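Here is the structure we will look at.
All protein chains but one are shown in place.
Then we have chain A:
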Amino acid sequence: MSVGTGALGRRRVLPAPVTGQEFVLVGVIALLWVALAVSTPAFLTAGSIQPLLVATAPVALVGVGMTIVIVTGGIDVSVGGAIMVCSVLTAKALVEAEVNLGVAVLLSVAVGGVLGLVNGVLIAYGRVHAIIITFGTANLFMFLGLRIFGSGTVNGIPGTLAFFGRGPDGRTLGVPHAFGITVLITAAAWWYLRHTAGGRHFFAIGGDAQAARLAGVRVQRRVLLAYLITGLLVGLASCFVIAQGTSTLDQSVGSGKELAVIAAVVIGGTSIMGGRGSVLGTLLGALLVQSVASGVTQLGWRSQLSDLFVGLFIIVAVGADLLRARARRNR
């Protein structure tokens, strides 16, 4: 089953469990939080950190799937449209069929899975680059979502999903459920990507798909799986999105989320060229972006400054990745 990871080779084959980029991110976030705590006394309080973690969760969760996709050398720009479809269907089910929490989550995850499968099949077997396919499906999903909205908002969404929300029902022992679940899934994905043969295959494909195929990796199946996982996570994240919104869902839901997710992945140190990356970094990237946004608001700075900072982070992260790649080549 396992491909070339004998007890002897393991230490050399696997990269370090925590990369340099992740240390840097932890440092930057710590620095930022300390600076914010000093300048606005209310920042490091439960009432401020808990909502921040809740807001981080959907981007970080979809980011886990997006990291796997980008590691294989692909990309998925349809997640915003997919979030729209999942959340409008789920919101309608909550309002019209009054489904309970479990059914709502299952429905949303199932719908997300189907959408992910569509992407996966087209990309794995259609042999067109992922950005083209997902750009196409992004528009199809948006069309579908708008049709389901049917020229109106979904009003009067009940508090069924408050379990994932910002309010007191959304946390246990002070930990917001949405963030806790995201951390657990990230940890599981980290272990899977690092310590199973199947997980390593994603990296092999992103490094060199042809070589991976010759080494016996079922490339198409793996690629399909990457988009399927992303779809399933989009389904769960859509429940978080509904829970964080208001009792009304409008058609702006999901809009621009694909860029927020890709930004978190890239800032987290995953190489946009594929072959290298870590879900841990993505979680930290999402946390950094949300901390900056909250910090800018709490400091009373102009709202657009958070866009500036996120832009700078992306450029620095990609620049660092390119420098690392050059250093490796020259070695």
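Assume contacts are C-beta pairs under 8 Å (C-beta built on N, C-alpha and C of every residue); 3 or more make two chains touch, one makes a residue touch a chain; residues count from 1.
Heads up, the rule we're going with is that contacts and distances are computed from a predicted model.
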UniProt protein name of the chain not shown, from "Septum site-determining protein minC", "Succinate dehydrogenase iron-sulfur subunit", "Monosaccharide ABC transporter substrate-binding protein, CUT2 family" or "2-oxoglutarate ferredoxin oxidoreductase beta subunit": "Monosaccharide ABC transporter substrate-binding protein, CUT2 family"
Touching the absent chain when the full complex is considered, from A:Leu25, A:Val77 or A:Leu122: A:Leu122
Contact residue for the chain not shown (choose from A:Ser78, A:Ser278 or A:Ser294): A:Ser294
Residue numbers in chain A that touch the chain omitted from display: 40, 42-43, 45, 47-48, 51-52, 55, 118, 121-122, 125-126, 136, 140, 142, 146, 149, 151-153, 155-156, 165-168, 241, 244-253, 255-256, 293-294, 297-300, 303-304
